[in-house]
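In this view, the complex is presented without one of its protein chains, the others remaining in place.
Showing subunit A:
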């Protein structure tokens, strides 16, 4: 397994996109912190980048990488190797490359300008989102043989998590505004890792005062120890379930 991870990582590094992504994140992060004197305003800008660009980059790069490695996978499958370790190595390689990219690109500026609990939560959120979207890409790529279709699906999934989900929530909120939906909102946030991360970070910032009564409920739940434990578990499940499903599928896939 170690050997395959080594070859996968070497292969990812050889194609310089991840390197470019790291540099891009570095430039953005340093510039948002340098533009304002108030580091917490910089954090707010960085939050939006973490929640939009990081998932997009992870999901598309991983999906394209899996499709382009079809030959590599085919070659490995005919060798004395477990399919499970081939698939997990691809996952580990991609997850490691993209999390390290986020750690260097956004983590270092955060540690320099905002070495607070909020900063570290943001760093953790960015890394876990990178990994979650690698897992989602793996699942999409194993389910569809056609490359264009698979990449299309990953883009739609990203749109769903980044935009459509919020739209749906707003729609439900306005339709049922006469009912108490606050507990329901806490529950639905589990179905979107991007939203979950957004809530976890926003609650730590001053702007959470603007979130009104629902914000208070969120703070009540996610501020508690059980709440943060539940949130982390849910995020981990967002990694484990797609990886597990994709592996099950990959084990039976004809190559």
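As a working rule, contacts are C-beta pairs under 8 Å (C-beta built on N, C-alpha and C of every residue); 3 or more make two chains touch, one makes a residue touch a chain; residues count from 1.
We take it that contacts and distances are computed from a predicted model.
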item: Hidden chain of the complex, named as in its UniProt record, picked from "Cu-processing system ATP-binding protein", "Multicomponent Na+:H+ antiporter subunit D", "Phenylacetate-CoA oxygenase subunit PaaJ" or "Alpha-ketoacid dehydrogenase subunit beta"; value: "Cu-processing system ATP-binding protein"
item: Residue of A:177, A:206 or A:254 touching the missing chain in the full complex; value: A:254
item: Listed residues A:81, A:121 or A:143, member touching the removed chain; value: A:81
item: Subunit A, residues in touch with the chain not shown (by the definition above); value: 3-4, 7, 11, 14-15, 69-72, 74-83, 252-255
